[in-house]
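Left out: one protein chain. Kept in place: all the others.
Moving on to chain A:
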Amino acid sequence: MDGVSENKMVPSDFSTGPMEKAAKPLPFKDPNFVHSGHGGAVAGKKNRTWKNLKQILAAERALPWQLNDPNYFSIDAPPSFKPAKKYSDVSGLLANYTDPQSKLRFSTIEEFSYIRRLPSDVVTGYLALRKATSIVP
């Protein structure tokens, strides 16, 4: 019943809606359809954009789930228990050493001299790749 009423509620003022932009309206569509998730001109200032996944999940959390129900966020894999191995930022080999100045990891002497000659944006790039940049300067 709700679906039928939605169709009726959208009268011909939407014939100028999304189909204007296409070259010709596609025959198999209902030209008067408007998504309820996206307000467009009708809903006014609110609801103009689509919710992104984070917002959808936040709303989903508020629903009355039981403890064992499977839902999108309960399926997330748990964090790892094993300590992460350290690999060199430059070459990917196992890194035994860390440069105290730039916090990059390296495994050989040549890599060390390479790291010391890097410009600062490349250094921050490598750290950001590992999500090891510190937010507080």
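Things worth noting here:
What we mean here is this: a contact is a pair of C-beta atoms (placed from the backbone, for glycine too) under 8 Å apart; a residue touches a chain by one contact, two chains touch by 3 or more; residues count from 1.
Everything that follows uses one rule, which is that contacts and distances are computed from a predicted model.
Look at the chain that isn't drawn here: its UniProt entry, checked against "Kynurenine--oxoglutarate transaminase 1", "Sodium/potassium-transporting ATPase subunit beta", "Actin-related protein 5" or "Dolichyl-phosphate-mannose--protein mannosyltransferase", names it "Actin-related protein 5".
Listed for chain A, the residues touching the missing chain in the whole complex are 1-11, 13, 18, 21-23, 26-30, 33-39, 42-44, 46-47, 50-53, 56-57, 59-60, 63-66, 68-72, 74-82, 84-85, 87, 90-94, 119, 122, 125-126, 129-132.
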